[in-house]
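For this view, one protein chain was removed and the others were kept in their places.
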Amino acid sequence: MKQQQFTIESNAAIAHQVYELRLSGDAGALATPGQFVNVQVGNAYLRRPLSVAKWDDRGMTLIYKVVGSGTDWLAQQPTGARLDILTGLGTGFDLKKARKHPLLVGGGVGLPPLYQLGIELIKMGCQPRLIMGFASERDVFYQKEFEQLMPVTLMTQDGSAGGKGLVTDASLQAQDSFLYACGPIPMLKALHALPLDGQFSLEERMGCGFGACMGCTIQTAKGPRRVCHEGPVFSKEDLLW
Amino acid sequence: MKQQQFTIESNAAIAHQVYELRLSGDAGALATPGQFVNVQVGNAYLRRPLSVAKWDDRGMTLIYKVVGSGTDWLAQQPTGARLDILTGLGTGFDLKKARKHPLLVGGGVGLPPLYQLGIELIKMGCQPRLIMGFASERDVFYQKEFEQLMPVTLMTQDGSAGGKGLVTDASLQAQDSFLYACGPIPMLKALHALPLDGQFSLEERMGCGFGACMGCTIQTAKGPRRVCHEGPVFSKEDLLW
Amino acid sequence: MVNMKVNLLGISLDNPVLGASGCFGFGEEMAALYDLNLLGSFSFKGTTLHPRLGNPLPRIAETPSGMLNAIGLQNPGVHEVIATELPKMKGYFHKPVMANVSGFSVEEYVAVCSLLDQQDQVGWLEVNISCPNVKEGGMSFGTSPELAARVTRAVKAVCKKPIIIKLSPNVTDSALIARACEDEGADGFSLINTYVGMRIDLKTRRPVLANRTGGLSGPAVFPLALHLVRQVYKAVKVPIVGMGGIASAQDVLEMMLAGATAVQVGAASLVNPYACRDIIRDLPLVMEEYGITNISDIIGGMKD
Partner (left out) sequence: MVNMKVNLLGISLDNPVLGASGCFGFGEEMAALYDLNLLGSFSFKGTTLHPRLGNPLPRIAETPSGMLNAIGLQNPGVHEVIATELPKMKGYFHKPVMANVSGFSVEEYVAVCSLLDQQDQVGWLEVNISCPNVKEGGMSFGTSPELAARVTRAVKAVCKKPIIIKLSPNVTDSALIARACEDEGADGFSLINTYVGMRIDLKTRRPVLANRTGGLSGPAVFPLALHLVRQVYKAVKVPIVGMGGIASAQDVLEMMLAGATAVQVGAASLVNPYACRDIIRDLPLVMEEYGITNISDIIGGMKD
């Protein structure tokens, strides 16, 4: 974990109320996909936790949806503005668990952490594929970006783009895959019920985001665990769902 | 009184910790010199009251000293930034009281309202003169600007510029003048003790700045009066000093 | 179209937004800015039997997301209010106004209330037993169930108009005090008044306020006000006027869900004189966003 200043390179809408935020600065505190950062927003007391979609030597990319005052403020920040960010938070996906054909499933703004995950899995020689789910066509983002990495199945609830239905309505054909999932809780619970081993990335309201306040503790099979520190990624067998 | 957005045209240091802030926007709510505005600063709850040094059809000029967090924030605002300002506040100087040779006395950041006052007095055909007092040379501002309007006597407490001493140490030669004064309370009280009729502009901590909260009420010869509404300018005979 | 009307103790309000006492004077300054008849109503400056100059200056200090005030009940006295302020008010405000009353003895509360009770323009009497900024009286009435009950009983005995008791947050159990007043016939409650607080000037090492302490209000106290309104809502049957840090239409809805029938807006009106107007303008939109057709439907409607 590190506190770091980042500079906004671009901050543009890529879907309805969804923004891609490219930041330059030292992302060196990030180690595994699925980790997150905690961003100071100008008009609020607490930081805002956001997953990292991508990082490299020059900076990182976040993707966020405007849902309240903090993300609204973020969407108004111009290129060149500086952000105070706690980076390198949490425990990401366990890449060693991936088999040859890992299955990535992401819903809405749960997708971002799967992007860097895909990059890393491919580097390791895996052949991942992705099911991405959205409410409607206007919400879809990063379809092309993901397609450049791996086969993508797109689902929308209203059928306005890709297949109609939930991600679980897509044909999974994945009995021997390892699942990596991130998205809304009902989606994760539905995936958890499938006969498929996997890891799940959770969201919770956070005080600190680095393990000091016990604001985000859930009960797991291994005992109390902090979503911000031992999580946000948890293994199937640990989740008491 | 009006709530108005102004755009920063320039915001530059003109003396030690003192900034001139030129704003473009509708200053039409201002009627008499000595009135003030109340400026929303980004990092604080209450607005900051500042006298208006100058206004015209295109905007207005404020001059402020950085003394705390609000003025510090103000000093960091770039050209082009917009400020939310309540303008046209308070009751300014009574120009009708001016005789042929009004005497203006200003100390430090008490000087700004005397600038527009000088302009108006000259328009009326008066021949004002000014005594301006500062702690030291580095604090001096607007000497040239005032000199272009009227004769100026400069005093500094340490003698590093102009005469050495307080404004009251300058030879006043002004028995038949009407006095307009703005500056620190000890200066105002010393001037109040002189055998000279005049008006005095006060400062007080304010809640609202437009007469609603009774945060700034002083006792006067006429009864309780709000510095923000019946003031900030008070006549000699009203002040119970 | 949404419906913003609420009924506060027999009087229908066009909307639930009132200016808070002490932040609207007697309305004159605000009326110079916009038509005050847009408001549900407002509560005028706390009025005592005799004129009061209030506390020495400074009376205002700033705090994170809030402010301290130590006005000390500056007001022209009830006789002057009746002789001058109320007649003037007729020129710019045509709805029932809320009369905010303070006192330093039970007798004073009785005297002021019975005079204001006879004024046609007054819709409700808001009896402030919670002013933290005056040495004797004021808040001490609001921190003891017995004293609070005694003021209520005495005032109820002489008044016909609805009596709204304004409660102090500076107590261990607001519900206890509210119940004591309800037992004596209080028709409603308003809360919260301000929390006692202090700031120190590091240069002088003195309190910023000449009165040493002042009352905290503004957004900082909003979560505390919300909790106390809920507590009192669950403890009594009479309506509540909720306040404390309200600054947006969203805040109004939160406060009403907690239990308020109407709300007052104080500090926000000092920072933005148009705060009430803006909130009333925004309310219909925000109601639609959250699927609220009649605002009165949500009073106390928080699911717990």
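Letters A, B and C mark the chains in the order given here, with residues in each chain numbered from 1 onward.
We take it that contacts are C-beta pairs under 8 Å (C-beta built on N, C-alpha and C of every residue); 3 or more make two chains touch, one makes a residue touch a chain.
Source: prediction; values computed, not measured.
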item	value
Visible chains in contact with the missing one	A, C
Selected residue (touches chain absent from view) among C:Gly103, C:Pro162, C:Gly188 or C:Pro207	C:Pro207
Listed residues A:Ala44, A:Ala81, A:Ala193 or A:Ala221, member touching the removed chain	A:Ala44
Residue among C:Pro219, C:Pro239 or C:Gly266 that touches the chain left out of view	C:Pro219
Residues belonging to chain C that touch the chain removed from view	61, 63-66, 68, 143, 170-172, 195-200, 202-207, 212-213, 216, 218-224, 226-227, 230, 245, 250, 253-254, 257-258, 290, 298, 301-304
Positions on chain A contacted by the hidden chain, ascending	1, 3, 40, 44-47, 86, 204-208, 210-219, 224, 229
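The rule we apply is simple: only the chains that are shown with their structure count from here on.
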item	value
Chain-level touch network, classified as line, ring, star, complete or other	other
Most centrally placed chain, judged by C-alpha centres	C
Longest centre-to-centre distance from chain B, chain (CA-based)	A
Rounded Å distance between chain A and chain B, as computed from the means of their C-alpha atoms	55
Distance from the mean Cα position of chain C to that of chain A, given in whole angstrom	46
